[in-house]
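Here the complex is missing a single protein chain, while all its other protein chains stay put.
Note that the chains take the letters A and B in the order they are written out, and that residue 1 is the start of every chain.
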Amino acid sequence: MAQSNKYRTGDQVKVRVDSPSHHYRTPTYIQGKTGVVVAICGRYRNPESLGHGGDGMPEQLLYRVAFAQNSVWDRYQGPSGDKILVDIYEHWLDPVGV
Amino acid sequence: MSESHDGEHVHPESGEELSLYARRAQAIEALLVEKGVCSTGEVDRMMNMVESRSPSDGAKVVAHAWSDPEFKARLLADPRSALTEIGYSLPDTTPHLAVVENTEQVHHMVVCTLCSCYPRALLGRPPDWYKSFAYRSRAVVDPRGVMREFGLELADSVEVQVLDSTADLRYLVLPRRPTGTENLSEAELAKLVSRDCMIGVTDPHVPEGVAAS
Partner (left out) sequence: MPKPHDMGGEPNDEPIDQSDHQKMDWEMRADALHQVLGQKGIRRTDEMRRAMESLDPDLYRSLSYYERWTAALELLMVEKGFLTSDEIDRKVTQLNQGAN
């Protein structure tokens, strides 16, 4: 129950690069990118299990991670402050600069 | 066609050719009913329930948040319980809702690149464009270009934050209250709040003569 969050808001994280054959919810465009945790959205049953008839356990922490748009796209046209925010489960994130 | 909205739908004349998938959908429903998995009445009732939800629900919530700063704070912090206060009790099966506020500094815009996640409880069914491949592809990489198509040109000093609702949350944008609307009632304010500004592709539109100068 007292499972602790691996990351806190403000932590830098890097999204894992993977394309498992099962269902997953981490878009390809954000994989391998580094961002900052801006919110902890709670624990949810794991869609990678739910999508295949599993019970979704153990639940996964879901983080809202902000990425600078110009670090995600070479071709981004907008100002450097623009961001993209993606909800990503904990097991898809690695720590940065620890 | 452009006048059409979600409340209208088409009953094909009998004998008119239905697409392959339309027929398969009908066949699946008929078989599930024959087998007692569900009933026609349940599907009818659900259809009416889905039809009863529309962006005017979201607009009322936004107008209330504009009029009552304390409610707005509660709506941003805990949407489910704030909505219950004003008579929108969401069933437990409804996906979790998050409300994000547009300000002078930050403008949010919502997309679901992987499918079509959308705050249906407050906005009804998503519009076709929200589910289109063009929007799903472009919204994350060219949000300002997309907004320009919807008539919104944002200054470079405004930070654009695109939200890709990939997981368990559904996002509702709380737009900025237009200037000059201080004297409007909540009902009048709600009329300014379009579906598209609660997705964040545009801002509320104030018709000539409505705002105080």
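One rule holds for everything that comes next: contacts are C-beta pairs under 8 Å (C-beta built on N, C-alpha and C of every residue); 3 or more make two chains touch, one makes a residue touch a chain.
Everything quoted here is computed from the prediction, not taken from an experiment.
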item	value
Chain not shown: contacting residue from B:96, B:131 or B:176	B:131
Identified contact with the non-displayed chain, of B:27, B:73 or B:187	B:27
Missing-chain contacts mapped onto chain B	1-2, 4-6, 8-12, 14-16, 18-19, 21-32, 35, 37-38, 42-44, 46-47, 50-51, 93, 95, 111, 113-116, 125, 127-129, 131-141, 146, 149-150, 164
Contact set of chain A toward the excluded chain (per top definition)	19, 22-23, 27-30, 47, 50-53, 72-73
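Just so it is clear, only the chains that are shown with their structure count from here on.
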item	value
Chain centre separation (chain A, chain B; CA means) in Å	24
Touching residues (chain side chain B, partner chain A) in the complex	96, 98, 113-114, 140-145, 156-157, 159-169
Residues on chain A engaged by chain B in the complex (per definition of touch)	25-27, 29-30, 41-42, 44, 47, 62, 66, 69, 72-73, 75-79, 81-89
